[in-house]
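One structure below.
Omission of a single protein chain aside, the complex is shown with its protein chains in their original locations.
Chain naming follows the written order as A and B, and within any one chain the residues start at number 1.
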Amino acid sequence: MPRIGVFVCQCGNNIAATVDTKKVAEEMGKLPGVVYTCDYKFMCSSPGQEMLKQAIKENKLDGLIVSACSPHMHEKTFRKAAEAAGLNPYQCEITNIREQCSWVHHDKTKAAGTVKSIDLTRMTIQRLKKNQPLNKIKIPVKKKAVVIGGGIAGIQAALDIAEGGREVILVEKEPSIGGNMARLSETFPTMDCSQCILTPKMVEAELNERITLYTYSEVEKVDGYIGNFTVTVRRKAKYVDEERCTGCGECIEKCPFKVESAFELGLSKRKVIYTPFPQSVPNVPVIDAPNCTKIQKDKCGACAIVCGPKCIDFKMEDKLETVEAGAIVVATGYQNMPNERFGEYGYGRIKDVISGMQFERLASSSGPTGGEIRRPSDGKVPQSVVFIQCVGSRDEKKGVSYCSKICCMYTAKHTKLYSHKVHGGQSYVFYMDIRSGGKRYEEFVRGAIEHDGAMYLRGRVSRVYEKDGKIMVQGADTLSGSQVEIEADMVVLATAVVSRDGADTLAQRLGIGYDKYKFYNEYHPKLKPVETVTAGIYLAGTCMGPMDIPESVAQGSAAASKVLALFSADEMAREPITSVVNRTTCNACWDCLTACPYTAIEREAIKDRQGNVVRWVAKVNDGVCQGCGVCVAACRSKSIDLKGYTDEQVFAAINAF
Amino acid sequence: MSGHTEHTTPTGGYEPKIMAFVCNWCTYAGADLAGTSRMEYRPNVRIIKLPCTGRIDPLFIIKAFENGADGVLVSGCHPGDCHYTTGNYHARRRWIGFKNLMEFAGIDMRRLHFSWVSASEAIKWVDLINKVTDEIKALGPFMEYKGLKEKSAEQGE
Partner (left out) sequence: MKIPYYPGCTLNTVAKQFDTSARESASSVGFEMKELAQWNCCGATFPLTPDNVIGLTAPAKVLSNASKEGDTLTTLCAVCYNVLKRTNKVIRDNREKRNVINGFIEEEYDGSVNILHYLEVLRDKVGFDKVKASVKRPLKGIKAATYYGCMLLRPFEDIGIDKAERPTIFEDLLAALGAEPVEFANKIECCGAHLAMNNEEVVTTLSGKVMTSAVGAGAELIVTTCPLCQFNLEKSQPKVAEAGSGYSPVPVIYFTQALGLALGQDIATLGFEKNSSDIMPLLKKKGIA
């Protein structure tokens, strides 16, 4: 026979005003298995908890009910008290007689609150009789993190994790870390140079002994779960021995072949053996294999001849490396929507129609023009420039429905840079609305208009075409209600921020969610902004959606703090509310596997003594299971149950109804 | 093991018994909010909390009727808001099939309700309980099913 104690709380007068707590206690005392009852003014107070502990010991209780407020309030408190008195905490259950009884059924004379309290407590008592002692799940944590993406968000996350004393592998697809920010000229609203604030961080990441850079590498496979991930990284062949290369650059000098530079967005050329930009980290060149005549046709090899330390190896192959890690930060960033989609703006057909990012390169002192604004077609300094905002953004038909958020600000910055560099030049901006929410952002845009003379026109552009060597921009000015036609020397398109190609593939490898634009989903948009539904995987930066540098950096740090909190103990304790499979009855239909939102269910082979697979059964991974119980209801053979909410417990409560 | 309360109030009128299966994150919290906001509603409902509506086995509902419920209510997070991302979609899909079966079996569908109540929708919760209670009260005790249960119990034992 169980020995159950029932503690009815008066909650001052909050419960007692409409519920006869004494009667509830008395009635419960009549039930079989209940050996102790009481009602008390404040069960959650220290004396109340002491009383509870003492009652457990004195009456040798093996389970208890506290009929009080919502379990969302004090379930933890009472379970802790029960644990302190030597009881398994999950043998303590709460009945909610405040939010569900006294506070919503006001008339004491009708005794509705009391009747309901008695019913609910009785149901909980019967449920409790079926409770099993549960133990918190302890998961060992490997204290090493993998950060995917070496842009500013990823660098920040890596630096912060390393600062917190943990090891980090920073995986970057390109030959250098730095990401999109490395391309920018100046940054709004302070106008400090992007390279000047970014490169020190890149170098810091390289020199930090706890950070290992895996550049020119991509994540190929992710296995495991929180605290215990196995990440397989493809380290693409650089054809240059990273260890021995001194970064002298002789090889680049001597390479006779040039191709379009992806980093410079086609505005200039680079050698076939190259670093993306002069300040690359690591400063180790890679060979662009498809374009290298030595690798393709065994001709040339000039780079290997001039290389002092002899670190060029044309036979190098991709390597797969596996990393054991406790947490993963995803910071894969963004790209711009292809401009070619917008035929009306003439991109690709008219040479001097360029993208905003190309303008950044023109304005950058390390860019192809050394920071002078010169148009691509003939190198002339443009005397008038038209900036078109919302190219693809807020355009459900041809682009994306969302606002790309950063374009209003960088376009204002472009007009400023242009007016500073080309005196007497006139800039025009076609906009839909100016969205300049942010510290000192609105002032920045006002400055562009009032001090730097940018002409802002509210309206869309319908067509861009060439006429007599000029670029004609035809559009509407909705404020004056007229059509305008502007002769420009150059046109700059503020193209939408979109997710990276392959963002969906990576998400599937990681088991994290993404939206219809393939931006990654945070666990909760407000309260868990850097977590994902997969425990142990965190997000930072523009892989989640458009955001500016300060936000990306803040998220990098936020993700790092989550990682460090996880790494602060050797083991992670989790609520034991997880599913468990009855292996004898499971018939491997895998309905649970398809129902599970967390990929927490695996296939397990049952083998005989010779090691032959006899049959397959489902197995729940406690590290991944979140305890929703969807699998339980999906199971046809009733072979899965949810600890803490077993069928037996629920039926016991229903039967006591 | 059956309940102590009868189908009558102290004043003698008929009061239905209603069982509610709700999820922990949205509807249970919504009901809590109704409490902290001191809203008044009909006292006929008895809540059983589950982590997610996706956990709800149709057998729970049948069992509730078997134990004398005059009506059953299922409520969870709104579509898209599930704490477990997709649990409520599973619940909804299961519900559609189950509802057809219950209709086929001749259960009056006014005794069985499915709803979405979020953690902030205390008012919706209160309105829902009042509406469901009044509707079931008007229908009267669920005698048809009660009879069936007794009959099957006789045959079984």
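Keep this in mind: contacts are C-beta pairs under 8 Å (C-beta built on N, C-alpha and C of every residue); 3 or more make two chains touch, one makes a residue touch a chain.
Only a predicted model underlies this, so the values are computations on that prediction, with no experimental measurement involved.
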item	value
Which displayed chains the hidden chain touches across the whole complex	A
Hidden-chain contact residue, picked from the options A:P32, A:G343 or A:G437	A:G343
Among A:R463, A:H524 or A:R615, the residue in touch with the chain that has been omitted	A:R463
Of A:M472, A:V492 or A:A633, the residue in touch with the unshown chain	A:M472
On chain A, residues whose C-beta touches the chain left out of the figure	342-344, 349, 397, 463, 465-467, 472
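Throughout what follows, only the chains that are shown with their structure count from here on.
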item	value
Chain A-chain B separation of Cα centroids, rounded to whole Å	38
Of all residues in chain B, those that touch chain A in their complex	1-5, 9-10, 17, 19, 28-29, 31-32, 34-36, 38-41, 43, 46-52, 54-58, 60, 63-64, 67-69, 83-87, 90-91, 94, 126
Chain A - residues contacting chain B, complex	27, 70-72, 96, 98-101, 103-106, 110-113, 115-116, 118-120, 122-123, 126, 513, 533, 577, 595, 597-598, 626-630, 632-634, 642, 645, 647, 650-651, 653-657
